[in-house]
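The complex appears here minus one protein chain, its other protein chains still in place.
Then we have subunit A:
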Amino acid sequence: MTIKGKAYIAGAYEHPTRKAPDKSLAQLHAEVAIGALADAGLTKDDVDGYFCAGDAPGMGPLSMVDYLNLRVRHVDSTDVGGSSYLLHVAHAAEAIAAGKCRVALITLAGRPRSEGMATGTQPRAGNLAQPDVQFEYPYGVTVANAYAMVAMRHMHEFGTTSEQLAWIKVAASHHAQHNPHAMLRDVVTVADVVNSPMVADPLHRLDCCVISDGGGALLVVAPEVAKSLKRPLVKVIGAGEAPKGQLGGAVDLTYSGARYSGAAAFAEAGVKPSDIKYASIYDSFTITVLMQLEDLGFCAKGEGGKFVADGNLISGVGKLPFNTDGGGLCNNHPANRGGITKVIEAVRQLRGEAHPAVQVRNCDVALAHGTGGLLGTRHGSATLIMERE
């Protein structure tokens, strides 16, 4: 049993807002749902599956199903942080393949910017029943310093430099200049990044993603539904998922769950990293991108620094165009969860609807990958491979 070819992404919509103080969270979820339905040419009544994660208000999917007044026969609210929405596409494809639904709606939305959250630099206790909290929260673990420890170890083991990490931000900024909705549209240099204030050694301010309000939605549909619509056909051909943690104390920060989720996705799709024309790579921090590129097999372990340097991720310049919307580093990281925008930009690329300045020519196979939670403690990893038909 495989999901290869069993489902298509027929609708994709990114909310243009980056600051939404005058809208509720449920309203933002509804607005992105409207956007994705309009994009696909479907209506609310076509939706028979609904997927969301922890950013949705209410208990799992219940409040949003009720707010939208959906009549669905399949729901899934698996929450693996920012990687949830890539995993939702895979789970929706599984459900469609099993006949459990035909049109699956996935929504993400959030307003951390309006709510003034110190998202990445403030320790958060979370749920005290979570067994690790008592052994981590007192020490001031934040999003930023948990990722920073991964970067520190990578530098120690492989000689990776801050300048190499900076190239990832530089590439994202080259793409963001063409995106009118991007939060940060100025092209930056390696010097700009390494001279920006230190947040958590060795990560500087410009190694970190933006904090934005907004959201996005996707519609994953059965083949006969996709073929009845007027949109270009974007087929799901492979997926993998793999949570990774501290391994019982045998901590190893040199690799991520992408090692497993990527291998599974490539095996199912029957393609190799060299077949990928465009990659959406989760960019909560520059180090996140570096780790994933290595673990997904775009370069050997430890070679990520050399791989990303000198503009190799810039569309039209380098070998692997990535995050052509500007990514989380420059464009958008709605709800502090960037997974859905990763899929959306990959869909734009496969349809030939990316900005002309960054559109990859003959983009027939694309990958999207998400890392959710904290790379340095425990994280979710989800890989998706899509093909233009």
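Keep this in mind: a contact is a pair of C-beta atoms (placed from the backbone, for glycine too) under 8 Å apart; a residue touches a chain by one contact, two chains touch by 3 or more; residues count from 1.
Keep this in mind: contacts and distances are computed from a predicted model.
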From "OB-fold domain-containing protein", "ABC-type transporter, ATPase component", "ABC-2 type transport system ATP-binding protein" or "Fe-S oxidoreductase", the hidden chain's UniProt protein name: "OB-fold domain-containing protein"
Which of A:Val32, A:Ala109, A:Ala148 or A:Val343 contacts the chain that the document leaves out: A:Ala148
Among A:Leu70, A:Val89, A:Ala200 or A:Cys330, residue touching the chain not depicted: A:Ala200
Touch list for subunit A against the chain that is not drawn: 121, 123, 125, 128-129, 131-142, 144-146, 148-153, 156, 197-203, 246-251, 253, 376-377
